[in-house]
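Shown here: the complex without one of its protein chains, the others still in place.
What follows is chain A.
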Amino acid sequence: MTDPHPPYLSPGYRSTVLRAPARELVMPKLGPDSVELTSPVFGHQELGRLDNDLTRQHSGEPIGERIIVTGRVLDGAGRPVPDALVEVWQANAAGRYPHLADQHPAPLDPNFTGAGRCLTDADGRYRFVTIKPGAYPWRNHHNAWRPAHIHFSVFGTAFTQRLVTQMYFPGDPLFPFDPIFQSIPRQEDREKLICRFDMDTTVPEWALGHQWDIVLGDTPMEA
């Protein structure tokens, strides 16, 4: 199967130039061993009850379009991965992160931090309530803007399955200009990062719903 991931070196994204490993990876003949084929176990007692609702972490409601983002974490065979830790972080509705290094002159929202986490249920399902993040500029090249996105971090059942990625929204006009999105070689793989608007997930009078499934690489043991 073709590798869906971007190569390390993708010069359009300038920061890869000095950070991409230049040597061939060592591919162990025996594959990963028992440590690498397992993954940390996380428990519900380690998470707060509202950790998956980014709109309720402060005294007031954040500004922006309230959305629901939900989907399933699946393994390469399509089976749900229960109890997977899913972490998210994102810009606010104006495209600003509450991070010192973010110099974008857009307002911070005192009612929005933009970080959340949850564990998948028995069906592999995660669910977040948040607000739709804004696009934001960056300094990669002249007039560079990131399409609106939510950063995701996911643990599978093997440490080798560990995935950090970004979820995008349908129809974003910035896709063709974004070297991070475009670093994925094939268009059909890029599309796997775009969520789908879903009327059934949408809650009347309250929030639009989006579905996005996350498929982890094959458990190497089964390869």
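Quick note on the criterion: a residue touches a chain if its C-beta (ideal position, glycine included) is under 8 Å from a C-beta of that chain, and two chains touch if they have at least 3 such contacts; residues count from 1.
As a working rule, contacts and distances are computed from a predicted model.
A.B. asks: For the chain that's not shown, choose its UniProt protein name out of "3-isopropylmalate dehydratase large subunit", "4Fe-4S ferredoxin", "Lactate utilization protein B" or "Protocatechuate 3,4-dioxygenase subunit alpha".
C.D. replies: Cross-referencing UniProt, the chain left out corresponds to "Protocatechuate 3,4-dioxygenase subunit alpha".
A.B. asks: From the listed residues A:H99, A:H141 or A:R196, report the one that touches the chain absent from this view.
C.D. replies: Residue touching the absent chain, from the options given: A:H99.
A.B. asks: Kindly state which of the options A:S39, A:T55 or A:T70 is in contact with the chain not pictured.
C.D. replies: Spelled out, the listed residue whose C-beta touches the missing chain is A:S39.
A.B. asks: One chain is left out of this view; which of A:E87, A:D121 or A:D198 touches it in the full complex?
C.D. replies: Answer from the full complex: A:E87 touches the omitted chain.
A.B. asks: Would you write out the residues of chain A that touch the absent chain, in ascending order?
C.D. replies: Answer for chain A: residues 1, 4-8, 10, 13, 15-23, 25-36, 38-43, 45-47, 76, 78, 85, 87-89, 91, 97-99, 101-102, 113-115, 151, 153, 159-160, 162-166, 180-181, 183-184, 189-190, 192-193, 213-218, 220 touch the chain left out.
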